[in-house]
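With one protein chain held back, the other chains of the complex are shown just where they sit.
Lettered A and B in written order, each chain numbered from 1.
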């Protein structure tokens, strides 16, 4: 339980800005509830990605996979998904399976007690009665924060992981995006100083909003925001970049910037957020990547997409080595598993296992040179 | 297989009264199928609650939790829920996970073979082909009994657990209610001789109906039925109380009886059972507990609610030590796990483990005084 958190009434808590909320969501320097991208600093990312790499390496053998399944085998998680989702749902569920966490799903409000008039606070407390972690996606702005607040005021403050809430936050997506960028540039000097071209519906894409903010943690990164005039990145994010002295430009041209980009982050039109007064088309053909465009790209350029895609990337591009979106998808599973290991304080168990294995391998290698 | 059960055709079986059915559902003195509250006698309750306490104690360490997961790790269960439910569903599912039972869900008849014209008997037999236990909630009166009858006439008579059928029976809810009452009075002389105030929609609440009947097993208990005139406890239950010489009163006043109650059992208006000719309101404000009411309550008074709640209990009461409803919810998970341990004949395995652990602890305590 976070002793500071419990002091705030909901009304007081709501008035805090994101940076004031961070210490309430964290235990020390690391996330306990994982709710907003502002919780991630550079140290945390470095640590998380190290754990991610170790988990991936361990999982390659059956004996390693079975070891991982013992890490959290006494834990249970709830997947509470009140919005359509395949990727994020499967990614979190699989991360749980990798670590031996047993899961329950609530994905359809018509078969749950909400139809009997239960408040969302009571629903969350009920979940916490049965599980050790709640992973939630909810259309309501701030619902994940509300859940964390409710639980911190109860006797069972289990961690809440935000798998997408409202139009704004989807913090674990940012984790996997940065991880994918870093792996893509492993042999090209790292993410520092790189140019990232983001294209499409930047106004409503919660992935690009989070990603842009986390990129401020990496020195010398330049961002090119390329979108139709009515779908530009919002000022709140741009102001943050200005404060951090991040180099960025806004443009309604896309193709012109392809040769310059070290990474291209394509996004889909988010028309699920259309309103009666604001309708968008299904896709923006001028902000799409065609097979012929490949020739204009740098040799190490990383092509990314949070998926699902519509017409933004020609499927013929899928087999080009620069296409990283399918790996990006799998990276989500690994970074989320690493996040859970950190939240439950099991890093040493994982690292010690890996260190023992590595010694054995070296020892055997020396004995059989 | 129960040799007596198989003698009865469905028509003959249906005519039996509840007490005649009990020996058919039981194996010896304990439930095999768990279908009606009449199956529980005082010995069974004492045994069940002992197992419940031991399971809870064992689960507190990771090594204990992993031991519990081996108890029924070769078993599979079906969760067949044809009515909305979060709590009961999760509670049973988690109980299975605690014991290592693998589960499958059928919660939506539109994705099952019923749409192809299959009879409910065949659906049940099909489930039994794949699993070792069927946990079912069904709107049809007597459907769980039908399922048990069908299976006892088949080659695979796996146990059926009633998780709520029709308007009447929800036997495992009664188990957790009594368990919560007993724990609440552990240091206050036990449940004997206590006064239980039940409030709200007593006519249609299957939890209060079952609870009232089981309270007859405890000497000197007094029941106060407090409800609007049109929502009084039905005569069938009152007649049972009269036969057993249980002290009870009926009243349309609620607040007046607060100072007298050792336990208060609040219930929600069950308007899912409304008909065209019988409509009820969403809540009965006069049968609700407000924060100010706390001052009128005994110091050891147990406030209970089967949940979900609407307006019956002010959420501000949640943090009062007398509020037991969130524990009550968790107690459901533990008592249901204990029930499964009994049904599958694994009590000795659990008790022996606990006895070994306790010896070790005592031994270590003596060695390091």
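One rule holds in what follows: a contact is a pair of C-beta atoms (placed from the backbone, for glycine too) under 8 Å apart; a residue touches a chain by one contact, two chains touch by 3 or more.
Quantities reported herein were computed from a predicted structural model and do not represent experimental measurements.
**Q** If I consider the whole complex, including the chain that's not displayed, which of B:4, B:20, B:43 or B:104 touches that chain?
**A** Selected residue, touching the omitted chain: B:104.
**Q** Hey, which of B:121, B:168, B:293 or B:314 is the one touching the hidden chain?
**A** Only one listed residue reaches the unshown chain, and that is B:121.
**Q** Could you tell me which of A:14, A:46 or A:108 touches the chain that is not displayed?
**A** Considering all chains, including the one not shown, the answer is A:108.
**Q** Which subunit A residues would touch the chain omitted from the figure, given the whole complex?
**A** Looking at subunit A, the ones touching the missing chain are residues 62, 65-66, 69, 81, 84-87, 90-91, 93-94, 97, 107-108, 268, 272, 282, 307-310, 315, 318-319, 326, 329-330, 333.
**Q** Suppose we count only contacts with the excluded chain; which residues of subunit B make the list?
**A** Touch set of subunit B with respect to the missing chain: 73-74, 76, 78, 102, 104, 106, 108, 110-119, 121-123, 125-127, 129-131, 153-155.
The rule we apply is simple: only the chains that are shown with their structure count from here on.
**Q** How many angstrom lie between the centres of subunit A and subunit B, each centre taken as the mean Cα position?
**A** 41
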